[in-house]
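Removed: one protein chain of the complex. Kept in place: all other protein chains.
Take a look at chain A:
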Amino acid sequence: MASATNSTNQLLPLELIDKCIGSKIWVIMKSEKEFTGTLLGFDDYVNMVLEDVTEYENTPEGRKTTHLDQILLNGNNITMLIPGGEEYLLQATPLTSQQITKLSSFLTKQIKRSLRLSLNTMIFYYLICFYTL
């Protein structure tokens, strides 16, 4: 409806971004580029002023990060804005080698245990068969 601005329970897209001022935000660009930082302000073109920014550039060689104090980001190439910043990114980061070793040792332990159990049951049944015969 055109009267959406008057309704109290509906939030316009840019009002959402306005609520993010002063907090962390994650910006995804048209190209393989992302920014996270504290949003200080923006305008009608969604040009944004960000502080304590990390720039992520996804290249075939891996992700390149750059830290920037304060930037005015051109709104022309922005595709998506996600309130909250990089805590979402952290979920997507690959496991560290330490985590991988822990996980693999846990899995081997589990597999060995289940193998041992099944071997035990096999022996048990074998013995039962042997004695009944």
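In this text, contacts are C-beta pairs under 8 Å (C-beta built on N, C-alpha and C of every residue); 3 or more make two chains touch, one makes a residue touch a chain; residues count from 1.
Just so it is clear, contacts and distances are computed from a predicted model.
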| item | value |
| --- | --- |
| Omitted chain, identified by the protein name its UniProt record gives, among "Probable cytosolic iron-sulfur protein assembly protein CIAO1 homolog", "8011_t:CDS:1", "AP complex subunit beta" or "peptide chain release factor N(5)-glutamine methyltransferase" | "8011_t:CDS:1" |
| Contact with the hidden chain (one of A:Leu16, A:Leu72 or A:Ile128) | A:Leu72 |
| Missing-partner contacts on chain A, residue numbers | 21-22, 31, 40-43, 47-49, 51, 53, 68-74, 76-77 |
